[in-house]
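I'd like to ask some things about the structure below.
Here the complex is missing one protein chain, while the rest keep their positions.
Labels run A and B following the written order; every chain starts at residue 1.
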Amino acid sequence: MQTVLNLLEMEPIRFFISFGAILFLVLNLAAILTMAERKTAGYIQLRYGPNRVGPRGLLQPAADVFKLFTKENVSPGRADLWIFLGAPIAMFIPAAAVWMVIPFAPNAVVANLNIGILFFVAVTSIGALGVIMAGYGSHSTFSLLGALRGAAQMISYEVPLILSLLGVIMLTGSLSFVDVVNSQGPNFWGWYFLPQLPMALTFYIAGLAEVKRVPFDLPEGESEIVGGFMVEYSGMTWALIQASEFASMGLMASINVTLFFGGWQPPLEFLDLGNFNWIWFGLKTALIMFTFQWIRWSVPRLRMDQLMDLGWKILVPITLVWLFVTAGAMLVF
Amino acid sequence: MSDPSATEGTVVVAAPERAVATAEPADPWARELYFDDDVEKHPALRELRAAMPDAIVDVVRFRDETTIHVRREAYREVCRFLRDHARLTFNFLTDTTAVDMLRLRESPRFDVVALLYSLPNRVRLRIKAGCDDGEPVPSLVPLWNGANWLEREAYDMFGVAFAGHPDLRRTYMWQDHFDHHPLLKSFEISTKRTFEGLR
Partner (left out) sequence: MLSEERRVEESALTQPASGRLANPDVRDEFGLETLDMNMGPQHPAMHGLLRLILELDGETVVRCDPVMGYLHRCQEKIAENRMYPAVIPLTDRLDYFANMHNEHGYVLAVEDVLGVEVPPRAEYIRVLMCELMRLASHIPSVGFLMLELGAFTPILYSFRERERIQSIFEAVTGARMMFHYIRIGGVKADLPEDIPQKIWDYVETLEANFQRDFVDLIQGNEIFISRTRGVGKMTQEKALEMGVTGPALRCTGVDFDIRRDYPYSIYPELEFDVITDTAGDVEASYRVRIAECLQSIRLIKQCLEKMPEGEVLGDTGRRIRPAEGEGFGRVESPRGEYAVHVVSDGTDTPYRVHYRDPSFCNMQLLQEVVPGHYLPDIMPIMGLVDPVSGGWDK
């Protein structure tokens, strides 16, 4: 028994097990989120949503996955096959990899990088590469337009996203997610969303744009460019793109929670659950993800120029101003 | 005003009454005249007869619809006159189409129909121009851009060529593989006939 535990402590094995756990978590998260998305849509739209497979339709994701596995993977005749098939992978890996630096509970983080936030910023921007690969490799005008939109959008929204992180980094004095969470304290008034409210809002909006959700789902834009960069995908490649979209949505929600809403910290001190604080983390993340879905089924989509206006003319100035406010406040107090 | 030389007691009293009594029917633009039983009283027809008398071939009245048959060459000019006339202002082209008159009369073969509507007067007028096979009809696109597709459709269905139409392509039928004009009376519905000569 002791040997097994010692073995588990070894760095490579610990890493592999953790990586497997993360992969398991991400893929299941994607499946559960599709289900949640459809159920939320159903309740908002005065209908039931999926309710035929399993009790209350809970096995619907399994059925979906089974169907997607058995489906033929069609690729366009003139597609650049390596790029075409590489794109879903290039999209999925960044979405899954960032989960490694997120602290789920005290002591429950795969890699406590001291540059965790930098790692997050760097790796998520690789996702744009996957979008461009998908659009370029598909040999379709719709895909190309979607990819161009996606690249433009993701690169522009990196700027307010990163700027809105800076306030938290300044307050914490560290780039590690673990330090960020620890410094927020076990009461909700210690969390950073209060002193950093404009930054939290900016991060939320920029995060929505970064993961291409409504109202910023222009790269997909199913009513004008029919799914955009993923229009030519089918079967498992499509499922992988979807999984990476949902994984990055969950990721963005959890980063939101980690940076501004106290991570695994309980809302009030006496609610501390010790090692089970991951429940708080999960609850908060689920709440943020629910707001993502709520927005998705409530508002229309922006246009490309309006999207750029919002990013560059509103969000970036807000973050810059609040950066100076934070810096000034830190000087004074 | 009454004649200043008239005596004051007699004429001045009667003059306003006479004016009221005669002015109403004398109004040459009254809306009733458009629907009068006597088609010659129709203001548009009256003005047309005065302006371009040789353009009119025939005038038909059926229920409350007035149809003016005009010469093919004058078709566009008549429409332009009716559109630009200060009082008639038939400024809205509702519809343009063609009718194949093969079984109804000898010649000309087609009637090209333009339905005009006057927004200020709220009246309609139908202009018809007869044309034979192969004879070009002046297009109405220079007057109303809305005639563009309607004339394309008439060309597609009847083969009526519109002179001056900028973009005379088929609307519905195949552009490359179809040589017929389906609404012609000489075109019979039969699968074999329809699809012969198709590549």
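Following the convention adopted for this analysis, a contact is a pair of C-beta atoms (placed from the backbone, for glycine too) under 8 Å apart; a residue touches a chain by one contact, two chains touch by 3 or more.
Computed from a predicted model, the values in this text were never measured in an experiment.
Remark: the omitted chain is touched by one listed residue; of A:L166, A:V214, A:M230 or A:A247 this is A:V214.
Interface note for the absent chain: among A:I93, A:A286, A:M304 or A:V325, the touching residue is A:M304.
Residues 41, 44-47, 141-142, 144-145, 149, 214-215, 217-218, 221-226, 297-306 of chain A touch the missing chain (whole complex, contact as defined above).
Contact between chain B and the unshown chain involves residues 62-63, 65, 67, 84, 86, 89, 91-95, 97, 99-100, 103-104, 113, 115, 119-120, 122, 124, 141-150, 153, 157, 164, 166-167, 170-174, 182-183, 187, 189.
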